[in-house]
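In this view, the complex is presented without one of its protein chains, the others remaining in place.
Let's look at subunit A:
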Amino acid sequence: MSTVVKGRKPPRVGDQPLFRRALIGIVLVLVALIILAPLVIIGVEAFAKGWAVYRDTIVHPDTRHAIMLTVLAALIAVPVNTAFGIAAAWAITKFDFRGKRFLLVVIEIPFSVSPIVAGVAYLFVYGLQGIFGPVLDAYGIKILFAIPGIILASMFVTAPFVARELIPLMQAQGRDLEEAATSLGASGWRTFLSVTLPNVKWALLYGVVLCNARVMGEFGAVSVVSGNIRGQTNTLPLHIELLYHDYQATGAFASASILALIAVFTIIAKVALERQGAGRVRSDPLAAANPAEKAS
């Protein structure tokens, strides 16, 4: 649009060449220092003692066990949160009921709560000082300082991820298609699978990818409930801390490089999914606060 009127109108605000170059320059330098450098140094430190040391750290039984545990937590927490996100989005966007706004706020709570607070909270449910602790202990069921605790804490911190992507999109798409399908005789599941799901598949995948990244990287909440037992309840982020405090910086960075790689792949997947239109529709009413936005 702006190319058509080029040369006739004055440049837009902030378009003077000098200002523009200076601002781009400053921002790029800061991005390199603040965002890029932390990523680069992981690789540099991980290979500081050469390829052999790197390989030895990765194939060490403790590291392999931490990787397995991290993958296991993701394999359970992500599908459960996905199912929850779909159920929540269906209930909230396809029906009207009292307290809907309140439910939306409650679903988003884990985003605002410090992971440490989340971990402590779980201690008072399943720990020996907690509500269910004594009963669970009497039956010999271990939740805290064991794998179930790690998975539960991961579920808490990532509970809103899938729901948050689906709800605004399904809200925007309305109910007409689903109502048409059911009035033509399709069952609820059939309606969901062949009408709703195809329309939200990219947003769903987007939420799943972000949820997975957070589960695999969660540190604070997991470190409270895991008990940090080496080779038993250490996820990859906890293993990094353990190595780091053991003065095995190279090992810590080698383990960190796996998580950094996952982060990079997450961002690539995110960009690819955004090309498909995922992550566009936001519940954020602030976008609507702009008077210019009414075209769409």
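Quick note on the criterion: a contact is a pair of C-beta atoms (placed from the backbone, for glycine too) under 8 Å apart; a residue touches a chain by one contact, two chains touch by 3 or more; residues count from 1.
We take it that contacts and distances are computed from a predicted model.
Undergrad: So which of "ABC transporter ATP-binding protein", "Sulfate transport system permease protein CysT", "Transketolase C-terminal domain-containing protein" or "AAA family ATPase" is the UniProt name of the chain that got left out?
TA: "Sulfate transport system permease protein CysT"
Undergrad: Could you tell which one of A:169, A:216 or A:278 touches the chain left off the display?
TA: Spelled out, the listed residue whose C-beta touches the missing chain is A:216.
Undergrad: Which parts of subunit A face the unshown chain closely enough to count as touching?
TA: Those residues of subunit A that touch the unshown chain are 2, 9-10, 12-16, 19-20, 23-24, 26-28, 30-31, 33-39, 41-42, 45, 83-84, 87-88, 90-92, 94-97, 103, 105-110, 112-118, 120-125, 127, 129-131, 152, 155-156, 159, 175, 178-179, 182-183, 187-188, 191-192, 210, 213, 216-220, 223-224, 237-238, 240-241, 244, 249, 252-253, 256, 259-260, 263-264, 266-268, 270-271, 282, 284-293.
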